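Working notes for the structure below.
Every protein chain except one is present and positioned as in the full complex.
== chain A ==
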């Protein structure tokens, strides 16, 4: 293949990075407020609330954080299981949560001497106040909608297969 040269590299090319040509097609029965089960990763088994699909094709979900410890999370749709439970998310505004929200900050490395003296201790990752505020703002209306109801306990519960249960025979 002939190498393409970006002679006229302008602003348009910068935005295209986050937009894949064929973004993942959202499952037909998924809508805002749907409860999904996370199947892999740190939060596997947790039931979370689906918010929206991001530009890159990933899905945006939240625990809510106060309920089950899952923050605003970006997941591939494939790593989730759709249940038929829908939670009211009428008052939720996720306009300011995009792929840029999940961009990792570049680690500031100290000099080699500083690293040596740290004895390999890792600094605990701190969550910025901005992210905490966004989390609170997004979760507020969801928490109000499920307060005191069985839905709150349901989201706190972790999904597992029990004895005698067969995944292909379960209805979700």
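One rule holds for everything that comes next: a residue touches a chain if its C-beta (ideal position, glycine included) is under 8 Å from a C-beta of that chain, and two chains touch if they have at least 3 such contacts; residues count from 1.
Keep in mind that, in the parts below, contacts and distances are computed from a predicted model.
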item	value
Absent chain [UniProt protein name; select from "EF-hand domain-containing protein", "Large ribosomal subunit protein eL14 domain-containing protein", "Protein MAK16 homolog" or "Guanine nucleotide-binding protein subunit gamma"]	"Large ribosomal subunit protein eL14 domain-containing protein"
Listed residues A:21, A:84 or A:128, member touching the removed chain	A:84
Chain A, residues in touch with the chain not shown (by the definition above)	35, 37, 47, 83-85, 150, 153-154, 157, 159, 169-172
